[in-house]
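Only a single protein chain was left out; the remaining protein chains are all shown in position.
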Amino acid sequence: MSAAELVPTIGLEVHMHLATRTKMFCACRVAYDERPNSCVCPVCLGMPGVLPVMNARAIELAVRMALALGCTIPDLAKWDRKHYYYPDLPKNYQISEYDQPLGVDGHLDVETPGGVRRIGIIRVHLEEDAGKLMHAEGGGDYSVVDLNRTGTPLLEVVSHPDMHSAEEARAYGETLRQLAVYLGVSGCNMQLGQMRFEPNISLRIGTGPDGEPRYTPIAEIKNLNSFRSVERACAYEIARHRQEYEADPAGYTLERLGKETRGWNDAEERTYLLRSKEEAHDYRYFPEPDLVPLVPDRAWVEGIRAGLPKLPGQFRKEMQEAGLPRKIIDALLQEDQIAKSWEDLVSAIRKQPQAKGWDAKRLTEIAHNWILQDVRRVLNERAIPLTELRNSHYAEEELAKLIVLVETGVINRNTGTEVFSKMIATGKSAAEIVQEGNLAQVADAGEIEALVDQTIAQNPKVVQDYQGGKKASLGRLIGETMKASGGKANPQIVREILLRKLGG
Amino acid sequence: MSPTESTARQVRDAIARREASAAEVTEACLAAVDRLDPQVHAFLSVDHAGARRRAAEIDRRLAAGEPAGLLAGLPVAIKDNLCTADGQATTCASRILEGWRAPYNAHVVDRLLAEGAVIVGKTNLDEFAMGSSTENSAYGTTRNPWALDRVPGGSSGGSAAAVAARMVPAALGSDTGGSIRQPAALCGVVGVKPTYGRVSRYGLVAFASSLDQIGPIARTVGDAALLLQATAGHDARDSTCVSQADQPLPDYLAALEEPVEGLRIGVPRQFFAEGLDPEVEAAVREALAVYERLGAKLTDVDLPHATDYAIATYYIVATSEASSNLARYDGVHYGHRSRDHADMIDMYMRSRAEGFGDEVKRRVMLGTYALSAGYYDAYYKKALQVRRLIRRDFEEAFRKVDCLMGPTSPTPAFRIGERAADPLAMYLSDIYTVSCNLAAIAGLSVPCGFTGAGLPVGLQILTDVFTEDRLLRIARMYEREVDWVSRAPALVAGGGGGAA
Partner (left out) sequence: MALSREEVLKAGTLSRIRLSEEDVARFASQLSDVLGYVDKLRELDTRGVEPLAHALPIHNVLRPDEPREGLTPEQALAGAPESAGDCFRVPRVIDDGTSA
């Protein structure tokens, strides 16, 4: 078998923290960077006598994600206990879903340099996270445990081994993350450890005599928490498998050696063996007797499905067709509400009579400019989602009217920003605010010329700098003129007149 | 009214009518505990100060005309596998939880406190409720008040003995395979295991999660009904606890005195087979004759899977769940940690070896084995399939009869040490009781006589799920016709309490 015929076969298991307020089975806050053991209760501490109770919102978010991934939601899902002993796992078992998970048989379309690849998803299920085991500060000969994270709801997405390169694995991870953030299912904040990856890598080494594909042993790499490490670990493993196989084609196979668990050493950029097949954990799964099964009501599931926004994949296509650059697309797809607002804003602008004749490219660019700058600024300032902003008088129709005022020169862009803030605060229309504040742009050439003359007279040094070759000084002169006009002068006209007068 | 002779209801009523104060009732019980418990060893901890404070508070409320609850002033004892946050330890009679103080109350404890009960102390049990004699306690065995050289039964032996010896009028126990009913039978008191899901398990230290239930132990059916009323009902913290909408909580006391007209009693032939002590059988058959005289109709029924197969099923299901529930006792976050250990794994291995007694170790290992790779289908899955067959046996039977009756225990109280060396023989003590837990139905034991040697015998009555009101009425029908309750162990009057 030639080296070229060895096909990397990669599956990815991704865990993400759900965007709930409380933990999966108790009412403790989901917390990050807090004092150790300050977000705990008898239930998540696994004290004697406690019992778990399911978090309704976690179920809802899980179903939302599963549906967005095209999964089937089965009639019954049940919980199981997965046993192993570790100091960050207070009950020494994890409540998870073993053989009847919440979602099965989905897919995710991933853009790769080679085109769009559809990666199959085997299952989506819920489980609880463990705490944090850390080494003692100052290198003491002991370890310490913080259980704040114990019980945080985890969504696990398991893909088919459909990826054939490290780049594809990375792209899949990034696309999955975008979808989760977009849907509000998870913040997927990598710094906070809200997303973790476990690639399973092997090489297909041809077909056996029975016509079934044969593989090198499957290596599962535990606990990667960045896209970079996913890509590098996969690349490393592919190379390692090649080497091992070429050294021992008869022995280095899945039949002989089974599955092994490996860790990734980021500093040394290599994997290392944690557990061989023989040392694999016996998790002793059995149905969790303290929790009852989930029987998702069909109407409720369809309600969630109906409430799904247009998915990023579809939006991306439309935005690409509209000519938006990649960076802008990524920014708009940060959140489903943002993308939808952009789409609605484009429609709203189109409806404005003054916008007849504006070409599509101009429309879409103006719209994303306002959404990503002004709308997002207000959202960030107030730390609220867009749905809440609508309570404060945000509406795309009104913003469209404001945009028209700017584009037709009634007010300049900066004034437009101020007007937008006032619209959100007061609920008044753009036109009202402009009139009340007498904010209309000064476009009269005569008035502006007078202001320009004033600026030139008051700033001889700057004028000298400009005429001496310092082009940047023009900006300063424009600024001074704008200031003198109370911000209302049309900056284009100011610039033209200045250039004329200074002979530039 | 004497707090150590009257029933719980009589005591409660006297306090409510201000004929006696909660303080004097509590004092009388504390005095009984101080006098008798050195011989019986029913209690692991007695909270003299706490009980007195509570009693005083109840008296204050009653004097001020404030509502004080269904059980106002009633002294009760709590099995030590129920969490109490009152400063008393919750040890489950194990060294692994020696001195552990729960930061929260079990739901049933909250309920008792809300209804004005006075918690006197925590009672002894087989370690982690695993056993049928209370000999598996790490803190000494409890003695049967009727014969101090004999076991009180288990695992709720402490609670049953405390009530039988009239130290307290009522107590709570837990029942996984018979642990309320069997000690109640051996101690000559009433013990009720409610339908699974009737009473919240929140705060009951879990042994076998799909089998455990908390229930009352008292001297009369009416007293048991009173305690059940106070503790049953929905709790949002227990997902396996039935909702008020699905199964509204009845008033167990309202119709208690009403006999069940046209009562049809099923007598399973499997409950009267080999291994049943002849004196026990005689007393039970005499009780059945009483029911016949009252107009009940007896029918032979067949429960093909309810005895031997049920024991086999139980010792796979219960031990599997126990091996999982007890995995948390590892010396990391609470409880006993071994002093010398080489590393983390060694710490786990030594802490658990030092903290657990032999019976617990056996069951944990058995359960681990039954769940392990390669054995799951043959043991655990198979057991769950037989469990369904057991359930079907009862469903079949309850289509034809209103209840099933038989002996609670195959023998009266055995001698301390007699079965300790033979775990399997000990397990067979539960042969009539385990099927009830596996099928999740309701059951109780009511005293029905004594052997020639003066050892109590219990009649077990089983009814279908969520029919405790009928179960209690059926038991009351019999209790009204007899007077076993007036007979007290010699110990109580100051006698020796030795075996004949």
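Each chain carries a letter (A and B) given by its place in the written order, and its residues are counted from 1.
Everything below uses one rule, namely that a contact is a pair of C-beta atoms (placed from the backbone, for glycine too) under 8 Å apart; a residue touches a chain by one contact, two chains touch by 3 or more.
What you see is a predicted model; the values in this text were computed from it and never measured.
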Full-complex contact with the absent chain, from A:V116, A:A239 or A:V292: A:V292
Option touching the unshown chain, where B:R35, B:R264 or B:R391 are the choices: B:R391
Per the touch definition above, residue among B:P75, B:G222 or B:G331 touching the missing chain: B:G331
In chain B, positions touching the absent partner: 100-101, 103, 196-197, 210-211, 236, 239-240, 242, 246, 305, 308-309, 311-313, 315-316, 323, 327, 330-337, 341, 343-350, 352-353, 356, 361-362, 364-366, 368-369, 372, 379, 381-389, 391, 423-424, 427, 440, 465
For chain A, the residues touching the chain missing from this view: 15, 20-22, 26-29, 35-42, 44-45, 53-59, 84-89, 94, 129-130, 132-136, 140-147, 196, 222-223, 261, 263, 274-275, 281-282, 284, 287, 289, 291-295
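Basically, only the chains that are shown with their structure count from here on.
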Chain B partner contacts - residues on chain A that touch it in the complex: 42, 45-54, 81, 83, 85, 87, 90-93, 143, 145, 147, 282, 284-286, 289-292
Parts of chain B lying in touch with chain A, wherever the complex brings them together: 81-83, 90, 92, 97, 100, 102-104, 106, 201-206, 208-210, 236-240, 320-321, 324, 327-328, 330, 332-334, 344-345, 348, 368, 371-373, 376, 380
